[in-house]
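All remarks here apply to the structure that follows.
All protein chains but one are shown in place.
So, chain A:
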Amino acid sequence: MTSALGSAPTGHDDRRARPTPARAHRFRWARAAGTGWLYVLPALVMYAVFVLRPLVLTLQYSLYDWNGIGVARWVGLDNYLTVFTDSDLLKIIGNAIVLIVFFSFIPVALGLLVASMVRRITTGAFGTVVRTILFLPQVIPLVAAGIAWSWLLSSNGLVNQALRAVGLGGVARAWLGDFDTALPAVGVIGAWVLLGLCTILLVTGMSKIDPALYEAARLDGAGPFREFLAVTLPSLRQEIGVCLTVTIIAALASFDIVYISTSGGPGLQTTVPGLEIYRLAFSQRQVGLASALAVVLMLLVLACVLPIQRLSRGEKQ
């Protein structure tokens, strides 16, 4: 899945996990060290061959002009220069950033709204049904979500049908095919996929907050809004961090939904870096440029995710 989930470790840190072993033990463990490596090795080999090696190759390709077949020509940082100056490529990177609003901010904001009102989903049958249904979009392939929503947002689809029913037939259109609405429409699909996950995570976090905190806030005369700012937000910092991390990665590295629902069109309106890498590398045979864009995408993900990790965890410990 494109759900490269999260990053950086949680509280499981070596330093506090075990007491210093007695000296006698240490000898025994030293002997086991050789054996220990045998356990780590298979995973490391698979990772090195199918992730680290390609990663290094991506870096290498990005410095060459190569059509995938002929001789590669060294061009230094030219490909990167192109990524940062070509107006089409900049627009494509911009599209991914716009998608963050839909994939991340909307699900997290709506999730918080629901969470602060529901506080806990009842444990009974209602709770189970709610959880199951809200998780459905996480379970189905993104491709299926893309197909379903392409249909919903098409000229004859449910969205337009509903608009016509309430007398707004004038705004009805093929949402994914319209220059102005295509990117937001793709964003809506992502929001639909991620909303349930964020809501459940936030409600789960919410149920762990000590009710006494709310009592105290009420006694201090805090209204619902102050209560939200003073109690809910700080207590949910970690959960919000998780939601933002997962959804921002989903937005920046989006591919499946776009490929299926719009193929990047109309024009370049919905083309995202993932799709452009695929096109450059496999249709246009510009492997070097594709690789430079891949490196930029990777760095963009890190630049967004690392600060969130720091903010959401750092202050808590």
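Following the convention adopted for this analysis, a contact is a pair of C-beta atoms (placed from the backbone, for glycine too) under 8 Å apart; a residue touches a chain by one contact, two chains touch by 3 or more; residues count from 1.
As a working rule, contacts and distances are computed from a predicted model.
Considering only "NADH:ubiquinone oxidoreductase, NADH-binding (51 kD) subunit", "Sugar ABC transporter permease", "Thioredoxin family protein" or "Iron complex outermembrane recepter protein", the record for the omitted chain gives "Sugar ABC transporter permease", by its UniProt protein name. Among the residues A:64, A:103, A:175 or A:192, only A:192 touches the chain that is left out of the figure. Interface note for the absent chain: among A:61, A:103 or A:175, the touching residue is A:61. Where chain A meets the omitted chain, the residues involved are 1-10, 12, 14, 17-18, 21, 25, 28-29, 32-33, 35-40, 42-44, 46-55, 57-58, 61, 68, 113-114, 117-121, 128, 130-145, 147-149, 151-152, 156-162, 192, 195-197, 199-201, 204, 211, 214-215, 218, 224, 239, 242-243, 245-246, 249, 252-253, 255-256, 259-260, 273-274, 277-278, 281-282, 287, 290-291, 294-295, 297-298, 301-302, 305.
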